[in-house]
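A single protein chain has been removed from this complex, and every other one stays in its place.
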Amino acid sequence: MKIPYFPGCTLKTTAKNFELSAIASAKKIGIEFIELDRWNCCGVVSSLTSDDLMKHLAPVRNFLRVQEMNKQGIVENENRMITLCSMCYNTLSLSNQRMKENADDLQKINDFMHREDDDYKGDVDVVHFLSILEEYGFDKLAQKVTKPLKDLKVASYYGCTLLRPKSVGIDDTEDPKILEKFVESLGAEAVDWDAKSRCCGSYHTVNNIDIVYRLVQGIIDDAKKNGADAIITSCPLCAFNLDVRQSEIKEKNSDYQTIPIYYFTQLMGIALEIDKIELGLEFNKIDPEIILTKLNLL
Amino acid sequence: MAKKIKLNDKNTEFYEKIVELSGEQVALCDQCGTCSGGCPFVEEMDITPSQIMRLVMLGQKSVMDSKTMWICASCFTCTVRCPRELDVSKVSEALRQTKLRTAIDEISIEDISKEEAKKLPTIAVVGNFRKFTG
Partner (left out) sequence: MSEKRKMLKVYLAGELFDVPEGSTIMMAFEYAGFQLKHGVGCREGYCGACATIYREKGDYKLKGGLACQTVVTDGMTIAQIPFVPAEKPIYDLTELTPDVSTFTELFPAVFRCVSCNTCTKACPQDIEVMDYIQAIIRGDIARAADISFDCIRCGLCAMRCPAEIVQYNNATLARRLYGRYLAKKSPELDKRVQEIEDGKFDEQIRELNEMEKEELSKIYFDREIKIS
């Protein structure tokens, strides 16, 4: 299966480990990501005011690229656009929803983008890789696993943007299960915990780090309390806060017990025995290899 | 926050502007406090999200002096839990935009240190600037 793929800016820089491991893992189960030509930054956060149409231009331009890929025959009748980053998923989905529901807004945006070859017709669907995996079937994924992640206790961190608001959430907002099902399909143990969808502090990490330290510490403490060896995420901003900011907490307090943070696709790669070089483990700040080596998974 | 508000002080224009920008009928708020109870940032805020709703409802422009809407990170926890299905995140955004649209930024983008610039992922910087600069 070939599917148009929107990477997002951070997957090309600090979160290369996410992109590398996702592409390699997907390939292993027969899903090929075709990167959009000339994609642009989605804007990260969705504009929430009723009249702020300009902020929706960036998402819509990307949908045009998907239309073009179909027109040019790069993909065949594939109106879905896959995303890995949760924030891109959320922002693109919310804009798309608005375009599909509000013909006047769509018209205005199309008129403004008169230099684009075509109008956006509103028929692209933004999907997260996890939803594609769910559709593929976690049972089927489990059959592909050649190195089950036995004895690895994983806390699945959803954060905000995979689940909220409801209209774009990929699972139940209060009791999501999709990541846990994913974890179990890899042969690991899914830890139940409270902080799975609590905000990590998000972009406050730029100018108000103390908020982030407090929230990150709360999330990490909860994962440890419930016996987790590792936390997985699908958001490069959550990953940065949980990984890099956690390591800074450790620098200030040497007694602090850290917990490694992985992109869900990195663990998928290990279970599918992807070449280590494609997991990008060197990008993870808190040593990702200790627990994996201990459990003979590397 | 024991503060007396005279109801005839209602700034109708301000109230209507926030309703229009947010697209939310703020007056439908029951003041149940679910938004404040679930907010992961509430302890950093000077007034709670439900107090924000109340002040907007009463057309109190003084709400603009609060830091609450700048602490709100649009995590949508309140949004998915509101029994009146009001999107409190959108009200926060409307309040932020009310200031940002007068060309006054909430942060100074030049303040990022060299050390932080080396670390910060693009996603953090873009998101931050979208929320804090106009």
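Letters A and B name the chains as they come in the text, with residue numbers starting at 1 for each one.
Keep this in mind: a residue touches a chain if its C-beta (ideal position, glycine included) is under 8 Å from a C-beta of that chain, and two chains touch if they have at least 3 such contacts.
Note that the structure is predicted; figures quoted are calculated from it, not measured.
Screening B:45, B:95 or B:120 against the full complex identifies B:120 as the residue touching the chain left out. Counting the whole complex, the residues of chain A in touch with the unshown chain are 7, 9, 12-13, 38-41, 43, 54-55, 57-58, 61, 112-113, 115.
On the side of chain B, the interface with the absent chain consists of residues 109-110, 112, 114, 117-120, 122, 125-126, 129-130, 133, using the contact rule stated above.
As a working rule, only the chains that are shown with their structure count from here on.
Per-chain CA centroids place chain A at a distance of 26 Å from chain B.
Residues 8-10, 13-15, 41, 43-52, 55, 85, 87, 160, 163-166, 169, 173-174, 197-199, 201-207, 211, 214-215, 236-237, 240, 244 of chain A are the ones touching chain B in the complex. In the complex of the two chains, the chain B residues touching chain A come out as 20-23, 40-41, 44, 71, 73-77, 79-80, 87, 89-90, 92-94, 97, 107, 111-112, 116, 119-128, 130-132.
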